[in-house]
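One protein chain is absent from this view; the other protein chains keep their places.
Labels for the chains are A, B and C, by order of writing; each one numbers its residues from 1.
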């Protein structure tokens, strides 16, 4: 289904960038889970624009839980969270309607919806819609954490800067959870900001790679074939408009490896079966093997740039050019991090619920 | 759902490597489409082992259509195709049961199914299950072709050899359709085979990258968010057990690009809106923009290698070592090609059916 | 999925009786359909309590469209409509928590949600949740009407009074659309009200039967087996908490009929194939045959009655008795009518969309 994902635990998204509100409905979430509104606010804060390397559109992101929470705990029935839009400047957009912003969904939305799309600020295609996802995801992240499952994402690469690799997963994930620029090597943060600022000054934007690790998952989660952990995670991750690639474990580098290098040998350590390497990213045959689930998302450069670009006016059917004014981010890699975490958490709640049941999921 | 994928047009897979038969059920396929049994056989043939670079297990892959086809045409009701297993040598497997083959699903299946899994030849996790997918996909490929939509996949990289890039999509796709080693630069085929044979002699295996192009798709196919073309294609592609990465257009390389490089400028040519570059792989905001849909899959080296590997015996709970005997492929990249094409065709039939209706899909 | 129904066109419900708001998200609805807010208000008005035969809880039912509508027309992306709760008197409920109201979901919700359910006014199990459904359904009813498909429901039987049968479908449906007590024979309306009032005075409640007709559907809508028109309609209709029976055409009376009586003979009239009788309710093999689709829902008496009833206090684990105070309806049959129409409209939009495509559905 278009804006709904998940089986036992599902999420439905709605809203437009310049509409009344964006939001999400989470269904199938277990009853009795404490809802930490501060943590939701914290997660929304991680998604918000930050300093000069982000858009100047500032939303307070005050969220409102319309349903599904009673006396501070989940009721087991649908949780609807909305985040009203406040700081919208829609005029800018109506003036340029018809001029397809390259890399954006302006033209495809026009074709798909026969010119009835809400084009203001990208409408339903805007990254703004992820605010609902992040609010919903916060509840899932919180629940998983109480079950010993932790998720962390760092900027593996951005604006020409490469971060260190995960070494101590538990500690690394913990440290990342409060960083606005989520890097493992803190020095890289300064470098990344500097480079983005420089690119922003040139009216350009830049992309990057996010790397995520999930620890604490039991063995045996996921399904063969169409509900493989890779399948459902990638399905949800590619919903993020900027994501153009998803890989697990060694990912694309496996193309240059031999079987003897790629295979992760099993070994019994302290009476626990682990693998010596983790090129399969914690997943064998679509099913978790107890090792950290590790994946990477390629995040493309923000398509909104102030540099002049050639394009087509699809209303007047003529070639033209465009400099995207509005307010936009020169980079969204750091902001996308919490969206990735949220998606991963929701997907994993669903897979765990299928295996162990909704009742089990709520036992915290 | 675990072994079922798709909404309007869906596929369900079943079978085990050494069971009676593998097969697939396609539901929601339109009525009145001619079923070309020769083409199904042709596609199954492309999936079959080939020469010294493949397993010596030889299946005739005689398929049988149990339902959904009447007087040579689809009836509109579920098409069940089975492919009996013939050349099975199961004894080899029971002897080593408990010794987890690294890179395989032996251990995760054991944990997930409490030791009740059919372990022979990888059981339900075997690539053998893709035979049903290929047979079903052949019907979808055939239908799309009659609607002017063509799919082609080549080996972008394998065993250290890089193929040329797509230049003339229509012609390239046409040429690829009959090649056992699907490369655009025919000379590379010899090189690839030679390298694989060498690796095979050393008891090892090798992976690669498959690149796929789909041409002829109308603008406006796909949905925002969870049914983006990227989401549903990646979901289905990651069902292939060997796939560890999926990227669209520029994919992971977008991390090193600026917005001004990544954005695909629109231009009006011969009264048709196209993009000058195709870094977004024919997809904006999850929806087709009329350019070729281009994606790549990372295929890991076959985990079955005869080289000795350390592992764990999960029955006796002890460290041990293993040399995978059986019959196995030193490389499956070329064989996986037709699986990728099949999956893409089935997914696209589904998306087209959602937009235009089942009735339209059947008008050929 | 629990609170989501539909494939191409889907609806998701959320909210609790005494929470902030109830609402619905409609996804997959076509773009470009004019949204008639007056009609939505009209439909909500039909659902609202009426005179002495209804609860004294009066909600203004001011709805707010949060997304999916732009410049008065649908955008093709999710439509979220909320209806804030205003007139809530929750204290009454906390006092009696634990005393399971017979016929209600108090006890089952307590067991299912481990005592974390929002029990106030029935929480998520309250008929109040249908307000969101009615608002969403209004848009679907409006769209179908523009495509020549009309839906009408009358009270077939209530409080011992039997209404006339449909005779002139088009005219009957038209007349019903504005009636607060939807009967075909207007005289019956007075009788029904009188009887309900009498029952109410005795602190009791009463049920009834609603009969629905849908005209203008093309032949060939629906699917064999699990997406038969009967299957999907009944699935959605049984979501209404008070519905305990659903039948199509002759329904349960077919048990007393011979095949020669039940079979609907076909006849060619004015070059159109129709049936002489309509015992199959316009559906053969799960698929519409062009005749009016006719079905009936059994609506049970409102379980909230002020008469004293024996019950169990599941908190204190003891037998007790209860007289439901609060504000409640002695009869909801007339109010449920518009819920049935809404559900039918949403389900039919989905089935039509599967056959003809989302694009076709939006062509009005």
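To be clear about the criterion, a residue touches a chain if its C-beta (ideal position, glycine included) is under 8 Å from a C-beta of that chain, and two chains touch if they have at least 3 such contacts.
Treat the numbers as computed from the prediction; the structure is a model and nothing was measured.
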{"item": "Among C:13, C:80, C:116 or C:193, the residue in touch with the chain that has been omitted", "value": "C:13"}
{"item": "Options C:4, C:54, C:88 or C:212, residue touching the unrepresented chain", "value": "C:4"}
{"item": "Residues of chain C in contact with the chain not shown", "value": "1-5, 7, 13, 100, 102-109, 111-112, 124-125, 129, 157-158, 160, 199, 204-209, 219-220, 223-228, 230-232, 234-236, 238-239, 241, 243-268, 271, 273, 275-276, 279-281, 283-289, 296, 298-305, 307, 309-312, 314, 317-319"}
{"item": "Residues of chain A (touch criterion as defined above) contacting the omitted chain", "value": "7-8, 77, 224, 353-360"}
{"item": "Residue ranges of chain B at the interface with the undisplayed chain", "value": "1-4, 7, 10, 12-16, 19-23, 25, 27-28, 31-32, 64-68, 70, 73-80, 82, 112-118, 123-124, 362"}
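Methods note: only the chains that are shown with their structure count from here on.
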{"item": "Reference chain B; chain at largest CA-centroid distance", "value": "C"}
{"item": "Chain centre separation in whole Å, for chain C relative to chain B (CA means)", "value": "45"}
{"item": "Whole-Å gap separating chain A and chain C, where each centre is the average of the chain's CA atoms", "value": "38"}
{"item": "Cα-centroid distance, chain A relative to chain B, in whole angstrom", "value": "27"}
{"item": "Chain A residues counted as touching two or more neighbouring chains", "value": "1-4, 7, 13, 112, 124"}
